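Let me give you the structure first, and then I'll get to my questions.
Presenting chain A:
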Amino acid sequence: MFYWAAIIIILCAMLVLYRAIKGPIICDRVLAINAIGTKAVILIALSGYIFERPHFLDIALTYALINFIATIAFQKYREMGRLD
Partner candidate 1 sequence: MSFGPTTFISAAGSTPVLVIVIPLLAAMLAPIVSRIHRSVGWYLATTATFIAFLLSLSLLYTVIDGGTVSYRMGSWAPPMGIEYVVSYFNGFVLAVIAFISFIITLYGKKSVEQEIPEQKIPFFYSAYLLFIAGIMGIVITGDIFNLYVFVEITALSGYALIAMGKDRKALMASYNYLILGTIGATFLVLGIGYLYIATGTLNMNDLMQRLPEIYDSTTVITAFAFIMVGLCLKLALFPLHIWLPNVYTYSPSIVSALMAATSTKVMAFVLLRIMFTVFTPEFVLEVVPVTKILIVMSCVAIIMGSLIALGQTNIKRMLAYSSIGQIGYITLGAAIATETAMTGSLIHILNHALMKGMLFMVVGAVVYKTGIVNIKDMEGLGKRMPWTMAAFTIGAMSMIGFPFTVGFISKWYLATGAIGAGMWYLVPVLLVSSIMTAFYFWRVVESVYFKGRSARIDTLKSPHHSDEAPFGMVVTTLFLAGLCIYFGLWASGPVEVAKNAAAFLLGS
Partner candidate 2 sequence: MIEIILGKYNYWIYIALMMIGFYAMIAKENLVKKILGMNIFQTGVILLYVSISKVSGGTVPIIWDKGGPYDNPLPHVLMLTAIVVSVSTTAVALALIVRIYKSYGTIEDDQIVVINSHDGDKEIPSEKASTII
C-alpha cells in the first residue's frame, strides 16, 4: 500500500521534473521545483511508514520548511534582483 503510494509519487515527481527541465519561463521551473520539494516531503514521510521509523517525520518537517524558505527567497530574488 505505502509502496504503491511511494511509486506513484515518484512518477508524479518525474512528470513535474519534465516541466522543470522544459519549462519555457522561469515561473514554470520554480513552481516545478517547489512541487518536487513537496513530493519529496511526502516521500520521506511515506518511507517513515515503510521502514516503521517515526523519526522520519522530523526530517520531512525540516525539509518542508527549507523548501518553503527557498521558494520565497528565489521569488524575491527574481522580483527584486536582491535578497535584502
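A quick word on the picks: all candidates are chains of the complex that A comes from, given by their letters.
Keep this in mind: a residue touches a chain if its C-beta (ideal position, glycine included) is under 8 Å from a C-beta of that chain, and two chains touch if they have at least 3 such contacts; residues count from 1.
Predicted model, so just to flag it, every value in this text is computed and none were measured.
*Asks:* In this complex, work out which of 1 or 2 touches chain A.
*Replies:* 2
*Asks:* Touching candidate 2 in the complex: which residues of chain A?
*Replies:* Residues of chain A touching candidate 2: 51-53, 55.
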